[in-house]
Structure formats: C-alpha cells, structure tokens
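Below is one structure. I have some questions about it.
Apart from one protein chain that is not included, each protein chain of the complex appears where it belongs.
And now, chain A:
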Amino acid sequence: MHTTVMMAALTKALKPILGRHLGNTAKVFGAAVNSQRGKPTYTILHLWPSSVLKGQIIPPPAKYGGRHTVALIPGDGIGPELLNHVRELFRFSCVPVDFEVVHVNSSSTSEDDINNAIMAIRRNGVALKGNIETNHTMPPNHKSRNNLLRTSLDLFANMMHCQSLPGVQTRHKNIDIIIIRENTEGEYSSLEHESVPGVVESLKIITRNNSLRIADYAFKLAREKGRRRVTAVHKANIMKLADGLFLQCCKEVASGYPDIEFDSMIVDNTTMQLVSKPQQFDVMLMPNLYGNVVSNVCAGLVGGPGLVPGANYGRDYAVFETATRNTGKSIANRNIANPTAMLLASCLMLDHLKLHDYANMIRGAILTTMNETRLHTADIGGQGTTSEVVQSIMRIIQSGGPLTTEI
C-alpha cells in the first residue's frame, strides 16, 4: 500500500517533466522498488484491468531472470495452430515470455489432464489457452473442462472489449462496448437432476457475494478506464429471486460510485437494442448465461469470433483466450483461421505482465495488418491465410525497430 502511494506521488511529480515517457519510467521504478523490498509480496502499480485488485496481496509472478513463464494450453481445433503462431511471434519479437505447455485431452474421462493444467496455472499465475472441446455425447457427470478450470481458479470475471476495427467492414460502426460477465456461477453451476424420468430440474445459482464481487469489479474497471455508464443486463421480471438478487447487488455497488451512471435492461430488449443501436452501450454487466449470449452477439457485430480477445480474471490468476471460446473444428489445420483474436489475447496477457511496450508493438502491427483487405481471412470476407497474416505482422514489427530475430 505504501509503495502505491509513493508511486502515485512520484508519478505526479515527474509528469510535467517527462510527459509521455513517464509510463516507462514509472514501470522501471516500479520493478526496481519491488525487487529491493526482498519480501515475496507485491502490489500492482499500473492501471490495467487486473489492477482493480490493487491493494490486495497476490502470489509473486513466475518471473526469473527478467523472463516470465506462462502456462499454455493448446486445447482443440484451431487452438494449437494459433498458439503456435503466438509462440512464433513472441520468439521473433524477443518477448521475454517462456511457455509451459500443458496438453488437455478432451476425450479422456479422467480429470488428471485438467488438474495438471490447473496446477500449472497456479504455478505460473497466468495462462494463455485455446478452447477445450466439450463433447455433448459424454455422460452428464463429465464436466466441461473449460468450466472446471474457471471455477477451480475462481476466475470470477470474464472481460471482453468489443471495438469496431477500422479495417473491417461491418453493418454497425463505432462500437465500443466492454462486457463483464460473471464467470463462475449462474446457469453454469452444472447442478441438474432428474427426480422424475422426463422431468429435469436445473439449478441456477446466484449468490450475493459473487454478485457484489462482479459488480464491484465492473464499476472499478469503468472508473479506471474512464467509462461513464454501466448497464446491468438481467431478467428479473421473470427470475425475481435470482436475477432480482443480482440486480439488487448491482444497485448497491452503484450507489458507491456516484460518478458512474447505472441503468439496467432486460436481456431480450438488450439483444434487440444491440442489433439495432449498439452504440448506446458503454459497459455491460451480467450473469453467466446472458453474458455468453450478449458477448457472442457483440462479437458478431464487430466482425466475428476471429477478431475479439477475451480475458478471465480472478483474484490470483488470469487466463487469456479468444472471447467467444470456439474450437473451430471445421477450420482446424487448414491455415484459414483468423489469428487476430488469439494474438490480441496474447497482447492482453502482455499488458497483464506489464510488458506494455511489447503489447503495444504487437497490437499496433495487428491493427495495421487489419487495414490491409488483401490479408483478411475468410471469416471477415477475404481470402488470406493465417500464415500470411502472421508474416505481415512480423514484417511490420521488424520495420519498427531492431528488436527482432530473423524472419
């Protein structure tokens, strides 16, 4: 806490002198101060989504000799090939991140694989993953591996930032929506039973604790990113107790943030408004299932699942993946998948690791490549291949400075 206060004061003092270079100076200072303390506790100093947990003690990052170690879970479908591209790009750009690869076999009934993956993420604190396929034909006691990962690590907040990309043609323009979805409970509690044959009861769990937690996360994030309005999405007119509780918690938290406007909207009206006037939304906050539907609608609005990255934050861990969590089995290994979502997710990861220079460099190269219609992949109406897109990004990074290895 003391360090945070000191850094804030230092930042204020240095700002007029150093202007835009301040960011780098503060980071260097920040790292130095921490290592000199010699204690295995850290506070987060920079303003990124994970810093909403500012002031809390989190486990030390897996960093040795200036290099971070991150767990990498290739998953199924297009995951492995896209994550290979990420590794290739990181190697090329000399990013100081090493990957600990953990494979998860989605067809195996034993939970050993996923437990290994969870252990690896606990060890490293951060992970980048592809989607692990959930086979519907498996027996009901076979839980979704992705869900298991999220609940075991308590990654309670799923954040997705949907922005219209300048190079991509879409029906609606100027979309800039942050979607915050409760990630661990709600309709995904996997609690179902069939008391009478042919009659299934499924439990939707909404707790006061988790609702307050996610609402607090949303408002803190909105404040830090300078957003003006948070909209809670619910169906409290029908699910009076469950969504009613969620809405009540959101209102309570909202009262503590008078600078941010709060309103609520029923989920069916929300989807209708999204497809007709998406520009009206700023930050959206919702329970699990509505988050699934709304985030997919928004991904479709800005150009498709191949463009939007997603992040899952917990108190101690962070896992980055594509926002819409697709396996893309039908396009796997054909060199036609859009790598943008996964690459932007890796940039979010670099921001989380406070490697902002690398993140901005790669992100800039991706956005420049997006402007080139010739390089668009099939999902956004072009005929480019995955490798062409990645090569172009590497070329742009190389032309930006001497930091790279050979192509």
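In the analysis below, a contact is a pair of C-beta atoms (placed from the backbone, for glycine too) under 8 Å apart; a residue touches a chain by one contact, two chains touch by 3 or more; residues count from 1.
The working rule: contacts and distances are computed from a predicted model.
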| item | value |
| --- | --- |
| Name of the absent chain as recorded in UniProt (options "Origin recognition complex subunit 2", "Sister chromatid cohesion protein DCC1", "1-aminocyclopropane-1-carboxylate synthase" or "Isocitrate dehydrogenase [NAD] subunit alpha, mitochondrial") | "Isocitrate dehydrogenase [NAD] subunit alpha, mitochondrial" |
| Among A:112, A:194 or A:268, the residue in touch with the chain that has been omitted | A:268 |
| Residue of A:151, A:164 or A:324 in touch with the missing chain, whole complex considered | A:324 |
| Residue among A:62, A:297 or A:367 touching the omitted chain | A:297 |
| Residues of chain A in contact with the chain not shown | 235, 267-269, 271-276, 289-290, 292-297, 299-301, 304-305, 324 |
